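In this view, the complex is presented without one of its protein chains, the others remaining in place.
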Amino acid sequence: MSAGVLVVMETKDVRERRAEGGAAWHRVSLEALAAGQMLAAELGVACSAGVLGASAAIAPLAAELSARRLETVWAVGDDLLAVYTADGWTIALEQLIAQVEPKFVVFPHTYQVRDYAPALATRLGEVLIGDVAAVQMAGEPREPLFVRQWMQGKLNAVYRHRKPGGVCLLSVQAGSFRADAAKAGQSQVLEFAPKLAAEKIRTAPSEPIREAARTVDLSVAEVIVGVGRGIGEQENLKLVENLAQALGAELAASRPICDAGWLPLERQVGSSGQTVAPKLYLAVGISGAIQHLVGMKGAKTVIAINKDAEAPIFEVADIGVVGDLFEVVPALTRAIRG
Amino acid sequence: MTAAGMLVGIVGLRLNLRLAEPASLGLGARVLLAALMLGSAGLFAWRGAPIARAIWGSKKDTDLRLRPLGRRGWRFFWEVLCQAKVIRQRRLPGLAHALVYWGFLAFALVTINDLAEGFGCDLLARAGAFGAFYVAFAGAWALLVAFAIAGLFARRFLARPKWLGEVSLESGVIALLIFALMATYLAMLVVPQRSPAAACLWWAHTLVLLAFLPIIPGTKHLHLLLSPLTVFLKRPEFSQLSKLEGDEEFGLVTGKDLTRIIALQAYSCVECGRCTEHCPAAATGKVLNPKEVVLGVKAYLNSYGPGSDAPLLQDEPEGRQKALSMPAAFACTTCGSCEYQCPVGVQHLPVLIGLRRGAVNTGAWEDRYGTKLFLSLERQGNSLGMGAAERDKFIAKQRFPLFDGSQEYCLWLGCMGSYDPKGREIVADFARVMQALGTSFGVLKKESCAGDPARRLGNDLLFGELAEQGLKSFAQAGVKKIVTVCPHCLRTIASDWREYGVAPEIEHHSEFMARHAALLERLMVGEQGGSVVYHDPCYLGRYREVYEPPRAVVAMAGELVEAERHRERSFCCGAGGGLAFLGEEAGDRVSHGRTRELMETGAKTIGTACPFCNSMFRDALGEVGGAAPPQLLDIAQLVARRLPAQALDSGELKG
Partner (left out) sequence: MKIVVAVKQVPEREAVLRVTPDGRSIDESDVAWTMNEPDAYALEEALQLKQRAAEAGLGEAEVVVLSAGPERVQSTLREALAKGADRALHVVTPESGEGSLAERGSLDVARLLAEAVKGEQPELVLTGLQSDDLGAGQTGVVMAELLGLPHATLVLQVEFAGQGGVGRRIKVRRELEDGWTQFVEVPLPALLTIQSGGNRLRYATLMGIKRARQKEMRELSAATPTQRVDEVVKVSPPLRLKQTEMLTGAAEEIAAKLVERLRFEVKVL
């Protein structure tokens, strides 16, 4: 077999897929696929992909993959892989890697990969280079360098795999590669039957659950739209609610809004409310009093829309828009909805 | 005969008052009298002994220093003998109380003589000029006391101010006894000598007296005996906290942690309710009632005795101990109004903060916001949990020079001045004032919280770390003089840090500006800015007794207006005691009440001298300010606005 790139694909929650009546990839898998293809192209080697699960369940997924520009699609099927376990995945992939002998194994950096890939790497005497935000080609002969973030993005660190004859495992950060850049093509599907024994799988997972009526927990929200006094009147909240909906965001507010009873107290962010740390905090009509800032300063990115160019919120914002929120917010909602 | 003696004689003759003497007592009567006196004294001792034990058996106050005696002596004279505090806080009832008190002092001699007389001994020599004068003198007092006590009786039982709490029968009995003492004395002035009536009155007077004595212990009238001592022995400083020694002291956890001074003060409480009347927490319906907290300590000592292992804060306390609760202790803004008002020298803050220390230092206090604050202070070193880089950015933007030892002042920013947008504006404006005056200053490269919220919330571990860190950074930078816009930092650095070392001299920016008033006035241009109502911050006023300098500063910039409650009686903004960080208050907000009060003056501007007050009022004005709220400015901003542009450095204006 070739010494190329192997991409390990991840599927979405099985029940959801059933509901959709078809195969569903975890979005980041497709980004990993694009990354793997790009890496293989840079190195001039072949790219393959693997998908794990119960044989019947993965057959349509493997078929779908065969329409990509890949050398081989490995359908790794076994009844013991019907549900994800770290042990099952580690054992099966260890065997697949022994079979395929890739130089690089690319994973999507998902919760699931974080659960088993470090163990797999250890078993191979390797280290997972995780959460890679970019791949750079350098040196002579050209070799890939992997950019990771340190100190929550305050520093970039460039990693290189240096074990001679080893296999380099890396997982790519969500959103770092474009899924639509994955190339279409033709490839063969090969079945791979791993040797698994039930007693080697030590953990017993139960069905995933999702609590139906979750109370608002802003502290775990990934995206938050915060609204402040600048909204003017309660009726105008609808604008911001629409934006939050379009973004898949939780709605939050500064104190005056909750004080006025326009939004429930549990949505208040700040010193007398919740402390949040989303990937994105979009502040609409919030001037940025300290009581509010202390609640949302943990946000990775802050975008602020405010009509007052001197508002302190711009001090902490990464992107600022000085303008009329009654124009910008609806325009943004429309643009997101496409 | 001296002139004074003549005068006394004339008065005595003029009034021609003679105290009717009873016919001298027979042996049986004398034996009876002696037995009654012994009984009264015995009963007094029997009732008083557990109290004495509770006080004396409590922990010794290791930090009690009697010196300087002069200050203690003056306070004793002013607060006890002159009854100044009693009168000042509540004019009419206070005066009535003072009359009763002075009357009691005047009667001391009469009372001794009265008892001696029973045994046929006229110590006062009533026939003599002095005796005659004294009889008349005491008579005049008797009249005044009788009137005063009747007035107080009417107030308590008819007018019933709510601060006195439930109507107590005990007070009524005591009032009647006092009235009876005065009435019998006055009657003795008019009945014939050695008449049966005189004998009856004498016995009545004496019996009332002997009944009075044993009632005193175990009631609030114990303050008659204890409060002079309590006032004399008061801790000299406002909100003075004792150092925690050894491995087993964490604050007020059990009865073992109660000191003699705390016990003495608890037993001295006269239940007048002045502390609760002026308490911002009590006034806005919070669970804290400072008077009941003091009485809770007393109830605890009564139930468990001194040195008990029983926790002070119990899960299901009974009776008066109910007031001793964690929510109550943590509802205190530490404004110190209670301590300031108390006429008998009770110091509430060491108890309230002591309870907090006990709860926090042992980890018993679990509060979402409190934990967040402590973790921010542990991890980021500032109360707002902001990154130090934010302060660096602000300093760079303002082009504040770093303190390098060459400048006169170190300008201490504090958490609000470093991170709060409005606090930054205040600091920036004050820096402009300093620049205009040509005063050299620098800021520390790195600054941690001075530790005020940790101190007031009773986190000694955190406070100690912050104080030590602060002392170290001042020492390393070679700072000699500090100036700050924050009264909380001021108090903490100047007083609380002393547990860990000596901080450089520190002053508030109001004091600095007032000292440079003459020069500032010469620099000022333009019109005065209209009326300004000045709000006394608790930590500048009551804590540091700085009242005049900020007023002088305000007067430079505008017309000074006073709110109804001002200076020593100023009402809290609600932020102190770490409460600014503990989330939303339940019920009414302290800040709203105070803001309305300030607005009622009709002043165009509210002048503050504390970034926390400023922040509280800013929020409150948004709620209760109405359509045209007054503007809200720090006194430094008032001054900066009247300085000419060219006198200012080219530094950025905005924070």
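Of note:
Order of writing sets the labels: A and B. Residues in every chain begin at 1.
Just so we're on the same page, a residue touches a chain if its C-beta (ideal position, glycine included) is under 8 Å from a C-beta of that chain, and two chains touch if they have at least 3 such contacts.
None of the values given here were measured: they were computed from a predicted structure.
Only one residue in the set A:86, A:135 or A:269 touches the chain that does not appear here, and it is A:86.
When the full complex is taken into account, the listed residue touching the unshown chain is B:361, out of B:58, B:113, B:259 or B:361. Within the complete assembly, A:129 is the residue of A:9, A:34 or A:129 that touches the hidden chain. Listed by residue number, the positions of chain B touching the unshown chain are 244, 247, 250, 360-363, 366, 368, 370-371, 374-375, 378-380, 386-389, 392, 459-462.
Interface residues of chain A facing the missing partner chain: 13, 86-87, 110-111, 114-116, 118-119, 121-123, 125-131, 145, 148-163, 166, 174-176, 202-211, 214, 219-220, 222-223, 247-248, 279-280, 300-301, 303, 314-315, 317-324, 327-328, 330-332, 334-336.
Heads up, the rule we're going with is that only the chains that are shown with their structure count from here on.
Our note on geometry: chain A versus chain B, Cα centroid distance of 59 Å, whole angstroms.
The touching residues of chain B, counted against chain A in their complex, run 369, 372, 384-387, 393, 416, 419-423, 580-581, 583-584, 615, 618-619, 622-623, 654-655. Residues of chain A touching chain B in their complex: 229, 255-256, 259, 265, 271-273, 275, 288-291, 293-294, 297, 310, 312, 315.
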